[in-house]
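Pasting in a structure now, in structure tokens, and then I'll have a few things to ask.
Heads up, one of the protein chains got dropped from this complex, but the rest are sitting where they should.
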Amino acid sequence: MSTNTIPLELTRKDFVSDQTVRWCPGCGDYAILAQMQKTLPELGIPREKIVFISGIGCSSRFPYYMNTYGIHSIHGRAPTLATGLAVTNPDLSIWVITGDGDGLSIGGNHLLHVMRRNVNLNIILFNNRVYGLTKGQYSPTSRKGFKTKSSPMGTIEQPINPVAIALASEATFVARSIDSHTQHLGEVLAAAAAHKGVSFVEVYQNCVIFNPDEWGPLEDRRERDDHMIYLEHGKPMVFGRNRDKGVRLNERFEPEVVQLGEQYTVDDLIVYDARSKALAMMISSMEHPYFPTPMGVIRQVSAPNYTEGLMAQIEAAQAQKGKGDLHKLYRAADLWEVK
Amino acid sequence: MSTNTIPLELTRKDFVSDQTVRWCPGCGDYAILAQMQKTLPELGIPREKIVFISGIGCSSRFPYYMNTYGIHSIHGRAPTLATGLAVTNPDLSIWVITGDGDGLSIGGNHLLHVMRRNVNLNIILFNNRVYGLTKGQYSPTSRKGFKTKSSPMGTIEQPINPVAIALASEATFVARSIDSHTQHLGEVLAAAAAHKGVSFVEVYQNCVIFNPDEWGPLEDRRERDDHMIYLEHGKPMVFGRNRDKGVRLNERFEPEVVQLGEQYTVDDLIVYDARSKALAMMISSMEHPYFPTPMGVIRQVSAPNYTEGLMAQIEAAQAQKGKGDLHKLYRAADLWEVK
Amino acid sequence: MSDIEMIEHDEEEIEELESVVIRFAGDSGDGMQLTGTQFSNTTAVFGNDISTMPDFPAEIRAPQGTTAGVSGFQVNFSSYDVLTPGDAPRVLVAMNPAALKTSLPDLESNGIIIVNTDTFTPTNLRKAGYESNPLEDGSLRGYEVHEVPLTTLNREALKEFTTLSTKDKDRCQNFFALGLTFWLFDRPLGTSGEWLKKKFAHKPELAAANAKAMETGFYFGETTEAFRHRYRIRPASLPPGVYRKVTGNEATAMGLVTAAYKAGKPLFYGTYPITPASDILHSLAPLRHFDVRTFQAEDEIAAMGSVIGAAFGGAIAVTGTSGPGIALKSEGMNLAVALELPMVIIDVQRGGPSTGLPTKTEQSDLLQVMFGRNGESPMPVIAPQSPSDCFDMALQAVRMAVRASTPVVMLTDGFLANSSEPWAIPNPDDIPAIDIEHPSAPSNGAGEPFLPYKRAPETGGRPWAIPGTPGLEHRIGGLSKAPLTGNVSYRPEHHEQMCRERAEKVARLAEFIPEQDVFGPLEGELLLVSWGGTYGATRTAVQKAIAQGKSVAHVHIRYLNPFPRNLGELLQKYHKVLVAELNGGQLAFLLQGKFARPVLTYSKLHGQPFKISEISRKIDEVLGS
Partner (left out) sequence: MSDIEMIEHDEEEIEELESVVIRFAGDSGDGMQLTGTQFSNTTAVFGNDISTMPDFPAEIRAPQGTTAGVSGFQVNFSSYDVLTPGDAPRVLVAMNPAALKTSLPDLESNGIIIVNTDTFTPTNLRKAGYESNPLEDGSLRGYEVHEVPLTTLNREALKEFTTLSTKDKDRCQNFFALGLTFWLFDRPLGTSGEWLKKKFAHKPELAAANAKAMETGFYFGETTEAFRHRYRIRPASLPPGVYRKVTGNEATAMGLVTAAYKAGKPLFYGTYPITPASDILHSLAPLRHFDVRTFQAEDEIAAMGSVIGAAFGGAIAVTGTSGPGIALKSEGMNLAVALELPMVIIDVQRGGPSTGLPTKTEQSDLLQVMFGRNGESPMPVIAPQSPSDCFDMALQAVRMAVRASTPVVMLTDGFLANSSEPWAIPNPDDIPAIDIEHPSAPSNGAGEPFLPYKRAPETGGRPWAIPGTPGLEHRIGGLSKAPLTGNVSYRPEHHEQMCRERAEKVARLAEFIPEQDVFGPLEGELLLVSWGGTYGATRTAVQKAIAQGKSVAHVHIRYLNPFPRNLGELLQKYHKVLVAELNGGQLAFLLQGKFARPVLTYSKLHGQPFKISEISRKIDEVLGS
């Protein structure tokens, strides 16, 4: 499309827009923004080919701060705009930014469908398990019993797991990271960008105002390794600061944390397979404090994506019928002539 | 609520309304309607406590034909009306009737949320893998490549599996049946009605006009037992006309069909556990012709439901603060008197 | 029946008529839509002017034999210009009692009825709600009734097709009826014969059987003595050219494809199926070779969102739906207003409120598309006046959208969508290009920062900078904005300025659209005002009134927002203004609201178009004559 070649070298600063960032001091969104601005220059994609599309929420302010193309759309609908844009220009690198409310409450259905269609998008869901922008009501990912202004006696709803939804929606790339683990986050963002087809990334994000304790030890540099497990395709599921713990599958097909040592060795552990939806589903239910929370690429398979499929149909049709000819189109019916 | 006691004995005819049924001759909807009208009298629920709420679609005409309370609402929104009604009157037996388009295309998000909330409803999704009422466009459950008026070169979208979505949405009861196997269908409907909390039932339904070949051998009385597996909690996964085949779990955590005999015996098979979400997830991907399609109760667990939770909060609040008193309410602020 | 003239007496007395309205009616399964279409194709090819209207139940197959299951297709054909499918059929082909029952009230007095007597069984009579057999109880006195044992005759005729089941043979009945009507109106069998060959290319048996049924029907007419006359309707003197029949939905689809082609861009059509709009999708989906990118979304909200994304990306972006879908799209349409991106939203109106009458026509979404959005959200609205006008107006919608960088609504309706008329095929090469200039950054990288909301002075439109263009990276959104930069701004003056500018640029489209034309006297007693698909009936009624010397003029408004710049003035030129519309008085309200000039309303909410006679009667009533 563009006649320009890839610019010589982009840096972090090339991706910083001229707008003042307006999140609360300490908000996890800052770290994600910084990581994005750091990761993009490494991808070798010209800036004009990058588009950020968001819904509404604190997180959805994101596009304003990126010096790329962008739309701050309406609540929950970003995946739909992104789809239309991808179909129009399959060449772009399109990023959907959404929150747990935006993406899973009002926008849950679009997320589901954009994933099953495998539209070539990178979807980053900032999960702070609360509605930030509207001042702290519970969200579909809030823990049961969470007390907020709209649930003064605690919620009575079972939260949903974004990863499980993504898997059930047939997403071809599903990953998870956390705001504060910047290096991990950067790697996951890069992996998402590299994936052809839809990439879904859940990022645990700290809302310091309305839900500051949500992620507990995961936000703590010293402790986090005991509470997260970094998944690696083909590697056994070992974790812990001292890499002395692991996850095995018990008799009821459920994951179980074991101490490595006498009773169990690495050989007893699950060897992670990012291509197995069944396995991904199984471990998707793991969460701290009972389990180490799985981080990294949870599923990745390659499959034809939507725009490829569509463009292939256009090519096939043109090959078969020739490029569209209006004369023929108008005349494709019974004709008569009046003289 | 009602001062009436349960009427002496209801029969099928008590549930037949005075409206002419208007589906195409041969449509699978007829069988489902008949089975519902046969099953309800057996539940011992007074007719006035039963409500059918549907969206829009051929299937969604259902409530008109049931001599109960009913609403034929708008496309995709039936679960939301049902939720409001259940919260208002937790005493009712509420049935949501939806289609694969109504429930999983436009209405996917409501289905997801009503399931995770575990609202006490019975949701019956008529899956004919096509839009019937609008004359045959593909639906989110249509097989890839399906050619319709809106996809003359075949669809390029990965279909979704309603059962997988229900499981990811934390539904506490998930089942499947098929229009033509009336006995099985009746049993599943009765089991759904008996479950406290949300029950989700996918019913394979034959659209004779726009997708008549979809279910193939499953619709054939003689062949079907070779292509379906009737799940039973606590029983090994045996199937086949001659009960000579079974399903085991292979090394990659994937289900595998085996011939019972020399190499494998019943002991090698999965013992079905309807409480295990992991197992349910695993087998949810099985489908004919490669696998026997799982039928019956796929998951059932008991969990507090939404209206119970809400009514408990009301009771607790009243116990703690006394029944609401408007005098107090108005005065719960700084007051001053003008004389 | 004043237009009947006997001009020649062949062996089979042929009566010459100027125009005839015929209706085919039968059970949903009887193939009446096909019969009607075949009849009108042959008639069009023969050279008559035609106008057609299908009318079918909301159910796919409503219960057989009942009145709810009746499917009808009406054709008005003529040797002069016809603008409507006709008020009252002169000829009714009724394939069963239910069809007779539902159509009889519409029939002309003295009309001709052809019935399939084989279907007048006690069961069918009961299903249709007849207490006694109308063929026997004298209730059809005054009509010319032809009792044809159609099923029997047809089976008999197809005896030789031994491989076909009786059911298959009965499926050819409609071609028997078609053949009979071809005889009655002196039409050739060739067009339908050709069609059968193509349609059943892979089932020659069926092609032959249907052709045989058709011929038998034709010869049945010729040989029996039952029919008093045949009728002849001479070809109309339409302007020279090559013609085809076109429905509103087909014309809309072709208009959109043409617009994209003329803009040199892909056509993106994002939609969710809904009656009566789905056929636009069905017409577009097979046009992949035109780089048409149809997208069947998960719902209308997603469809609207996808169109916004496509517009941002530089496509000719269009969505189509019906009333309930507009309700769902309204939040997205509002975002489109704020983003100021060009796109077209088509509303094929149907009867409301709520699900209403999905297969029936109405014009009751006008105020919805004008006002159904939060905040001040001006949006141009246009409405084609006939099936073929959908082509022109679809093109026009795209031109307006691109000019003022705005979403534009095109309002059609169930009647326009499904009815058809002859269309003089234009030469696509004569259609002017749609010039679109996407900005690009100065190549030296220097210069001013890009200002996405810097308006073109003549139009108020803003630059359409599309992703992929180096140097024009920018962010837009639904929050209130600063002028020029489009940056988020809550400043009171900015908000006010942007609201005024958006209103202004829409208002200024009045400079682009044509002035309102008037049919009839330029001042006088009564001005009849109409819009959309009611053009044919209103125009014809006014023609008649003028012919009768009445002081009536007609203004048919195709541009509803902004109104044509001379409209306000026109309204003052008549003593009375009467607005006829298929709703509760929505355009009347708009006119009063805008011009504060009192207008009378003639409102009809029947799910059916106006009849000419209804308008005529109303004109007389208002004129006090």
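Per-chain residue numbering starts at 1, and chain names A, B and C are given in the order in which the chains are listed.
What we mean here is this: a residue touches a chain if its C-beta (ideal position, glycine included) is under 8 Å from a C-beta of that chain, and two chains touch if they have at least 3 such contacts.
Since we're looking at a predicted model, the values are computed, not measured.
Chemist: Touch partners of the unshown chain, restricted to the chains that are shown, please.
Modeler: A, B, C
Chemist: Can you work out which residue in B:39, B:68 or B:276 touches the chain that's missing from view?
Modeler: Only one listed residue reaches the unshown chain, and that is B:68.
Chemist: With the full complex in mind, choose from C:34, C:58, C:242 or C:623 the residue touching the hidden chain.
Modeler: Selected residue, touching the omitted chain: C:58.
Chemist: If the hidden chain were put back, which of C:477, C:520, C:536 or C:562 would touch it?
Modeler: C:477
Chemist: Kindly note down the residues of chain A that lie in touch with the hidden chain.
Modeler: Given the touch definition above, chain A has residues 20-25, 56, 58, 72, 74-76, 105-106, 108, 131-135, 137-138, 140, 149-153, 209 touching the missing chain.
Chemist: List the residues of chain C that touch the chain left out of this view.
Modeler: Contact residues on chain C toward the absent chain are 57-58, 68, 322-324, 326-328, 330-331, 334-335, 337-338, 349, 351-360, 362, 364-365, 367-368, 370-377, 477-480, 490, 492-493, 495-496, 499-500, 502-503, 583-584, 589-590, 592-594, 596-599, 604-608.
Chemist: Contact with the hidden chain only, please: which chain B residues?
Modeler: 1-2, 4, 17, 19, 46-49, 51-53, 56, 63-64, 66-74, 77-89, 91-92, 109-110, 112-113, 310, 313-314, 316-318, 320-324, 326-327, 329-331, 333-339
Just so it is clear, only the chains that are shown with their structure count from here on.
Chemist: Which chains touch each other through the most C-beta pairs?
Modeler: Per chain pair, the contact count peaks at A-C.
Chemist: What whole-number Å value describes the gap between the mean CA coordinates of chain B and chain C?
Modeler: So the centroids are 39 Å from each other.
Chemist: So what's the Cα centroid distance for chain A and chain B, whole Å?
Modeler: Here the centre of chain B sits 29 Å away from the centre of chain A.
Chemist: Specify, in ascending order, the residues of chain B that touch 2 or more different other chains.
Modeler: Within chain B, residues 105-106, 108, 140, 153 contact more than one other chain.
Chemist: Can you list every residue of chain C that touches 2 or more other chains, as numbers and ranges?
Modeler: 288, 298-299 - these are the residues of chain C that touch more than one other chain.
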